[in-house]
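For this view, one protein chain was removed and the others were kept in their places.
And now, subunit A:
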């Protein structure tokens, strides 16, 4: 179904972090951006669609001052809003927002770090663009920061702090089907496997809370009102967002899941785990019953590699890209 293409070499290897690959297609310029996190650096690669041109850029985590040790980056993700695209980077010290090509930093938000370290680690993790003008970022204490993004310029403001989670945020996702009818706009996941479903607005509204089973949910997607969640047990669960009804459960992987992605136009689902396997599934949603059918389509094994990032490169799922711990390349697959 898919065959392997030529890999893209990156300047450093990928770190073992959840969802450690972000992809953005720039159709008008026939380019695709990729970001991969390595310790305190974000590797950004711009690839032309004809496969002939690659350029590299590295973004460092912002250091408040030289006296402190380097700040490790937890996640880098592209946020596509109707008016503009931004690249958001979260680290132990704070949240940085760049223009999507990584050229200029437009915003910096410092996280509250206590003078003497406490037992709880401090970092940002979980990034999602929501609706017209919001970017939401999770933090280790469990709070979600909601930023209001103007259509241009750097006048970004912290609009709200959502406090529902008691454990560290792991991932967040917004409704990606493009449908305006879906009530739920955002889902957030934490280290206890708890999921919160939100409706965006001047004040975000909590629509539902789905309890976890003490197992971290490392990656989450929201598509056509269905939450797709990947867990440390290697399971993928499909919940109806607003009601919390569990519609399907797959014993997908033998190790911790690190990344999920959905191709919204075709309903293809990508799952990747520490067990070195990437799997492609097809989802069918029946609107009347809200039931979910999951069909397995394809496996790819990246030998001896614990995968940390897997994303579709386009909305149809025609191609996908994969990163692995200690691997200095982005592996690509295309439909045959």
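Basically, contacts are C-beta pairs under 8 Å (C-beta built on N, C-alpha and C of every residue); 3 or more make two chains touch, one makes a residue touch a chain; residues count from 1.
Note that contacts and distances are computed from a predicted model.
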- From "Metaxin", "Organic solute carrier partner 1a", "Ribosomal RNA-processing protein 42" or "Trafficking protein particle complex 10", the UniProt protein name for the chain not displayed is "Organic solute carrier partner 1a"
- Message: Looking at the full complex, which residue from A:132, A:163 or A:326 touches the chain that isn't shown here?
- Response: A:326
- Task: Among A:31, A:81, A:141 or A:215, choose the residue that contacts the chain missing from this document, as touch is defined above.
- Result: A:215
- Residue among A:94, A:234 or A:264 that touches the chain left out of view: A:234
- Task: Looking beyond the chains shown, say which of A:92, A:174, A:208 or A:323 touches the absent one.
- Result: A:92
- Message: From the list A:32, A:100, A:133 or A:168, pick the residue that touches the absent chain.
- Response: A:168
- Which parts of subunit A are in contact with the chain that was left out? 12-13, 15-17, 38-39, 66-70, 72, 74, 92, 117-121, 123, 167-168, 170, 190-192, 214-216, 218, 232-235, 245-256, 275-277, 289-294, 296, 299, 301, 303-306, 325-326, 328
